[in-house]
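Shown here: the complex without one of its protein chains, the others still in place.
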Amino acid sequence: MVSIGCAISEPGSTRKNKTGSWRTFKPILDKDACVDCNNCLMFCPEGCVNKDHDIDYDYCKGCGICKEECPVQAIKMEIE
Amino acid sequence: MEFPEEELLAPGHRGCAGCGVAIAVRLALKALGKNTVVACATGCLDVMTSPYPETAWEVPWIHVAFENAGAVASGVERALKTQGKEDVNVVAFGGDGGTADIGIQSLSGAMERGHNITYICYDNEAYMNTGIQRSGATPYGASTTTSPVGNLSFGEDKPKKNMAFIMAAHGIPYVATASISYPEDFMKKVKKAAETKGPAYIHLHQPCTTGWGFKPEHTIKLGRLAVETGAWGLFEIKNGEFRVTYRPQERKPVVEYLSAQKRFRHLKEEQINEIQEFVDNQCEELGI
Partner (left out) sequence: MAKEIMTTNRAVAEAVKLAKPQVVPVYPITPQTTISEYLAQFVADGDLDAEYIRVESEHSAISATLGASEAGVRVFTATSSQGLMLMHEILFAAAGMRAPIVMADANRAISAPLNIWNDQQDSIAQRDAGWIQLYVENAQEGFDTILQAYRIAEHEEVMLPVMVCLDGFILTHTVEPVDLLEQAEVDSFLEPYVPKFAYLDPERPMSLGNFADPTYYTEARHNMQVAMDKSMEVIKEVGAEFGERFGREYGLTESYLCDDAEIILVCMGSMASTVRYVVDQLREKGEKVGLLKIRSYRPFPFEEIDEIVKNADKLAVLDKNFSFGIGGALFADLKAKCHKETYGFILGLGGRDVIPEYIEEAVELTKNPVKEVTWLGLKEDE
């Protein structure tokens, strides 16, 4: 049954859609090299890097912005 | 600057890999916080974030049509006021088409009437949702599907509409330009806009991997190049007072920005020189 006016009362429910399946290249962070600049966290279009810089591969689309914006090249992209 | 951990735009949205507007909205909502209601014009943002029965929004959100985000936000703001919720941030998002073209009347009315709203235009310089057609915000020389390069054409032959100054001409208390590649500058401006009593307008430059033709990992790099070359300037106009908020130490030649994108790749030296001259003049006017 479609809701009245197609209103959605479950905020953030796109989380059901695991966009990690879109990915071709996977970002791998070398935490030892990380300088905590937070660029990866700030610039991720999916918001799937947390404050400890763990990447949520359920949603990561593999765009590579985090790799590109990492000032110390601590992230590399690996083909899946 | 404080960077709250809570994500108010959920993952799982259908934006392209490397999508600039997703970054824009994440940053804006981090600056605004949960006590926010969003009105959204039709465009990439609405379509990618509201695929029924799912929504990416963690804050109340409404979309009605392409050309009326300003008016919808006006109604929302007044309705919240009558409910004693005047402290809620009412924010509208529209793309450059929804803002500078089809939605400009609705936006102008909302600004002129003095509603307590913040309007953020995410400018990716063409109609990206329908497949890269030219808008009033498409820059000179860009090839789009409706201003294509051809035997008789070098692409778009008009300069970009200056929305920030058009909004400033409304005499509203806060107008700013921003770029997703300068998150601190952008988030500060969003905060100032939200704290402004009355209308505020932010024109946000937002590179688009699909529409501009660059690799998805270069979204931020392109935004930075636009600012570092002076093709896009960062400033604010607060209560009529103009201030540049970021000055590149040494402006790079605009060709570095242009050559990184497929939409400008056809340009000849003559047009690149014209664009450089235009950028130089613009920077001189802005004091960049």
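Order as written gives the chain letters A and B; numbering starts at 1 within each chain.
Throughout what follows, a residue touches a chain if its C-beta (ideal position, glycine included) is under 8 Å from a C-beta of that chain, and two chains touch if they have at least 3 such contacts.
All figures in this text were calculated on a predicted structure; none of them were measured in a lab.
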Among shown chains, those touching the left-out chain: A, B
Residue, one of B:Glu7, B:Asp46 or B:Glu156, that touches the chain absent here: B:Asp46
Residue in contact with the excluded chain [from B:Arg113, B:Lys188, B:Lys215 or B:His266]: B:Arg113
Interface with the undisplayed chain - residues on chain A: 1-9, 11
Contact set of chain B toward the excluded chain (per top definition): 34-37, 39, 46-47, 50-53, 55, 57-65, 67-68, 70-76, 78-83, 85, 88, 105-106, 108-110, 112-113
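One rule holds for everything that comes next: only the chains that are shown with their structure count from here on.
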Computed distance of Cα centres, chain B from chain A, in Å: 22
List of chain A residues in touch with chain B within their complex: 2-3, 6, 8, 10-19, 22-23, 38, 41-48, 50-51, 56, 58-59, 61-65, 67-69
Complex contact set, residues of chain B against chain A: 3, 5, 7, 9-20, 22-23, 26-27, 49-59, 183, 209, 215-221
